[in-house]
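The complex is shown incomplete by one protein chain, all other protein chains being positioned as in the whole.
As written, the chain order gives the labels A, B, C, D and E, with residue 1 at the start of each chain.
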Amino acid sequence: MLGSRAIEYANASADTRAVFDDIKATRNTDEVTNFWKYIAGDEKTLRRTWESVKEVMSPGALDPLVKELVYIAVSVTNNCGYCIASHRASALKAGMTEPQFNELLAVVGMANETNRLAIGHRIPIDRQFED
Amino acid sequence: MLGSRAIEYANASADTRAVFDDIKATRNTDEVTNFWKYIAGDEKTLRRTWESVKEVMSPGALDPLVKELVYIAVSVTNNCGYCIASHRASALKAGMTEPQFNELLAVVGMANETNRLAIGHRIPIDRQFED
Amino acid sequence: MLGSRAIEYANASADTRAVFDDIKATRNTDEVTNFWKYIAGDEKTLRRTWESVKEVMSPGALDPLVKELVYIAVSVTNNCGYCIASHRASALKAGMTEPQFNELLAVVGMANETNRLAIGHRIPIDRQFED
Amino acid sequence: MLGSRAIEYANASADTRAVFDDIKATRNTDEVTNFWKYIAGDEKTLRRTWESVKEVMSPGALDPLVKELVYIAVSVTNNCGYCIASHRASALKAGMTEPQFNELLAVVGMANETNRLAIGHRIPIDRQFED
Amino acid sequence: MLGSRAIEYANASADTRAVFDDIKATRNTDEVTNFWKYIAGDEKTLRRTWESVKEVMSPGALDPLVKELVYIAVSVTNNCGYCIASHRASALKAGMTEPQFNELLAVVGMANETNRLAIGHRIPIDRQFED
Partner (left out) sequence: MLGSRAIEYANASADTRAVFDDIKATRNTDEVTNFWKYIAGDEKTLRRTWESVKEVMSPGALDPLVKELVYIAVSVTNNCGYCIASHRASALKAGMTEPQFNELLAVVGMANETNRLAIGHRIPIDRQFED
C-alpha cells in the first residue's frame, strides 16, 4: 500500500537534500528529524514548511524559548503526541527547565478549563475589552 | 427560563463578595469582569476557580507575560472569543506589544498547521526525543 | 448567493412536512426549531438525522436528562453556541436545575483541564485499566 | 473488567450478522473491519451507523473519492488515528494517488493555520459573504 | 533528557505523600494511579488538582456516576486516551453497565455530528432559547 514513509537523505532528490542541508546547518545537527523526512514526500510542502517554520521561529518580537512554549501549549491542546515530544526537546535545548515545563502545563490546563466555563455560560465580552 | 446571568456585587452573598473583593484587590481594579460574575452562580466554582487562577497565574518559574501569551494561544486554538478578548487585554496590561501579539498568532497558526502534518502522516516519534 | 436558509413549513415539500410533523408530535410542540429548518435543504439529511436523534435520545440504558447533560458537555467542548443554547433548553425541560447546570460546567471544565495534563505529560495507561 | 471488545462473526447474533453481511456485500470484502466489530456491542448503534454511513458515502452530488478526502481531512483535524488509517485505505482503493494525499494534508494544514489567524484577530465577516 | 516521569511514594516528599495518602484514603485504594504520579513533579499542581477534583467529583447536585459519564464524554471529544481508560474504569466502579457505556458513546457521537451541522449552516439561535 502506498504509505507515508520517511525519505532518507541517501534516497533524496537534490532539491530535498538542499532543504535537509539547510535544516542541519540552521539547527546545527547531524540529522533531520522524522517530521521533515515524512513530509518530504512532497517537495513543495517540505520547502514551504521549512521556510515558514524558519521565519516564524527565529528571534523577533518574542524570545525563541517563549515561541517553543507556545508551540507546546498548542500541541497539548490539539493532542499531537509527536509535536509535544519534539517541541519539548527543542524547548529544553533552548533553556526550558523542568519547573517551567510543569508550570506551562498548569497554565495550559487552567486555560482549557476556563475556556469551557466562558463558552458554557455564553459570557458576553466586557465593554472595556472592545475599546 | 433559568439562565446564566451575571451576579452583581449589590446582589451577591457575603461569600461571593469576599471573592469579588479579593479579585479587585489582587488585580487592583474597581470592577470584576463578566467571567467572575457569570460563574458566581455557583459559589464553590467561583471560589475554587479564583484560587486556582490566582495560584497558576502568579509569578513563578514562568514570567506573568509569558503565561498570558500561553493563555491566548490556548484560547485561540479552542476558539474562545471571550477568553481571547480578556487575556489579550491582560497581556497588553502586562506589557505585550502589538508586534508580539502578531508574532504570537503566527506561532499559534504554524503550530496548528504542523500539528496536522504530523498527525496526518502518523509520524513515529524520533528515538532521541524519548531518551 | 446560494445560502443556508430556513425551510419553512409553508414552503416545504410533502416529505419534509412529514418529518416536521413527526418532530412536532414527538416533542409535543407547535413549531420545529431552526436546526431542523436549516438542515431541511437536504431531505435525506433531514430524515436521517431526525431518525437518528430520535433513536439515540429516547429513553434506554441512560436517562433522557443524563443524555441532555452529555449533549451539553460535548457542545461546550466543541464550542457550538447554537447547540449549547438548544440543549440547555431541552435539559431544563427534562428537569435540569440551575445548580445541576453549574455543576455540569464545573465537571466539563475540570475534565478539559486534566485531559491536557494527561496529554502534556504523555502519561502511560495504568495496567489495571487495561485488564 | 467490562471492556470494549470486538464482536466476531462466529459469536454474533443473527441481527449483527445481517449487518456484517450487508457490509461485506456492499464493500465486496470477506471481512468487516475492527470499527464495525467494536461498535457491534450495541446492535442499534451498529445498524444505525452502518445505514447512515452507507447513505452518506454513496455517490451523490459529490464524488466518492472526494467524500473520502473530506473524511480524512476531518479525521486529521480531530486526530483520530484509526480513522486516518482506515479512510486513507478507502481513499487509495477509490483511486487516491500519493501526490493527492500529500496535497490533501497541505490543504488541511493550511486551513488549520489560517483558521487560527482569523479566530485570533477576531476578524469580522465581510459584507459580501453574507449577501 | 529531563522528562515527565512518575514520582513513586518511596521517593516522594512529605507534602506529596500527604496528597497521595489522601487520594488513597478517599478512593479506598492501595495505590495512586499514574495521573497523580506524573503531575507530582510539581507539588502545587498536584495539591491544587487533587483538591479541585475531589470538590468537583464529590456528590452534589449531580450523581457521581453522571459526573463520570460527563468526564468520559469530554475525554472522548478531546481524544485523551489515558482519560478515557481511567474514567471508564471509575464509571464501571460507580455502577456503569456495558449498555450504558455503549449508549453514552452513541450520544457523544451524535452530539459531535449535529454540532457540525449547526456550525456549518451557521444556524441562528431560536428566540425562545434566549428568553
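One rule holds for everything that comes next: a residue touches a chain if its C-beta (ideal position, glycine included) is under 8 Å from a C-beta of that chain, and two chains touch if they have at least 3 such contacts.
Since the structure is predicted, the reported quantities are computational estimates derived from the model, not experimental observations.
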| item | value |
| --- | --- |
| Chains shown that the absent chain touches, full complex | A, B, C, D, E |
| Residues of subunit D in contact with the chain not shown | 4, 33-35, 38-39, 45, 49, 52-53, 56-57, 60-62, 66-67, 69-71, 73-75, 77-78, 80-83, 85-86, 88-89, 97, 99-100, 102-104, 106-108, 110-115, 117-126, 128-130 |
| Touching residues (missing chain, whole complex) on subunit B | 79, 89, 92, 97-99, 101-103, 105-106, 109 |
| Positions on subunit E contacted by the hidden chain, ascending | 72, 76-77, 79, 81, 84-85, 104-105, 108-110, 112-117, 119-122 |
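Operating definition for what follows: only the chains that are shown with their structure count from here on.
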| item | value |
| --- | --- |
| Mutual neighbours - chains that touch subunit B and subunit E alike | A, C, D |
| Chain at maximum distance from subunit A, centres defined as averaged CA atoms | C |
| Of C-D and A-E, whichever chain pair has more C-beta contact pairs | A-E |
| Computed distance of Cα centres, subunit E from subunit D, in Å | 27 |
| Between subunit D and subunit B, distance of the C-alpha-averaged centres to the nearest whole Å | 34 |
| Centroid distance [mean C-alpha coordinates] between subunit B and subunit A, Å | 21 |
| Residues of subunit D engaged with two or more neighbouring chains | 1, 44, 79, 105-106, 109 |
| Arrangement of touching chains [line / ring / star / complete / other] | complete |
